[in-house]
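A protein chain is absent from this complex, but the other protein chains hold their places.
Then we have subunit A:
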């Protein structure tokens, strides 16, 4: 059980910088990628240690095991830390417990407010920290009294203002200025002031929270709700948290959707949604018609996650240090680095050794008369690439939904959401357009230039209406890039033998048996096995543990047993029919073919001599 759990949870992703890189190939030509600075994410987990959090409960995952909300929360935290290793290896994480009498003796936490305790100070995630936390969790599982013994609850809830102040101090000391800073607040207490109803405490909570916000920190609460203790966010928290600007958008002005109310078992899943701060890839105008312009933001919701490339390290004696690679542009004929200012763009002209200039100056050279210019400047190249368009979407018109063919795809889609920041009124216009298109079953054709250095493309806006809470199907448009004529390959095969009705019907019967009811392709069911395999090994090496490939489970493998159980006999019927199919017996006259027969069925049965002879 444990082994499976681990392998599922180590489903991990490569650094999320990939998400924020949009068709990077497009700019590589001009851009100096070394200048690309990453923005770090910093998370402080603030976990409640009140008696209800410490109370012993049945563990739903392990039989005859006790757990507590605190233990579950810590377990979720370690999983998030593990994922962070991969999602953002340079990100920092810290853990602070509150409503505990435990005090920090020294270090980062020694000066914070009473009732709060820094378990792990803010720092970049590393193997030791994760191992430490893992160990605590394992011990606490063995000894249900451990946590309440080590981190005893305070008599009453500490002032929420003190909690925020401590968060502020811990983050101030331990997080880089430029980072995106967030507090993940985990508690099951929906009325922390019940013991001391005092309007001043509410005010102080608000004030200290706004201090936090000013320091660039946002608070993302994870409220734990249980059947015996349902969580009512309106009792206290929404009145404090509602003014909170979250990390990104305008829209948080309403109830911040950063508030998650969750059962403890779903805590980890909830955290996954917040694992990476929401960041827009671009923020551009969308012109519906001349003079009718709104602003939108684009997000990458699907991008192929690759494992990070290996890095080079150098042994500095005391430790291993990552080596940064820098790309320079060198005139190899002269072994000299070119100054940035003098570089222009052009092409090599297919020279051959016979050319005089080549003999004189070497390959890749072109003599140009002084004062003349036969190469383009970076700005000119950009203008050629963009066809002098400014970034933005331009509506070209509408088509029926059915006009968007399955095969008209070449890149992943982006998600478009309105942005009131540049044009006030964008949201209502966007919403009206979305509803109208859904009502009429339309898609929109747009011309898109997403960034200054991109190239124009034609895309379809596919409307999606999702008015439920949560992330599942947000309302907005999917921006689907269409292939150009240049991207479409001709079908290399134009004719072939076809099946008759009987055989088709036989195929229909087993396909129907294997069809998922109301199903679709479920991305969540398929963690990338190659990535997981890589990170499982990375983690094992980091923890100095043995890696056992036998314990690794590939969730993408088809469930062949189920398939056989459900459809085995029907498939066999189809096979028998196929074997007697007239056209299947046809022989393609071909010279020089040495191909062997192909179906293992016929090899196995060995009764179709005509086939084993080869076509």
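Throughout what follows, a contact is a pair of C-beta atoms (placed from the backbone, for glycine too) under 8 Å apart; a residue touches a chain by one contact, two chains touch by 3 or more; residues count from 1.
Rule of thumb we're sticking to: contacts and distances are computed from a predicted model.
Its record in UniProt calls the unshown chain "SPOC domain-like protein", which is the match among "F-actin-capping protein subunit beta", "Vacuolar protein-sorting-associated protein", "Ubiquitin-conjugating enzyme E2 2" or "SPOC domain-like protein".
From the options A:226, A:330 or A:551, the residue with contact to the unseen chain in the full assembly is A:330.
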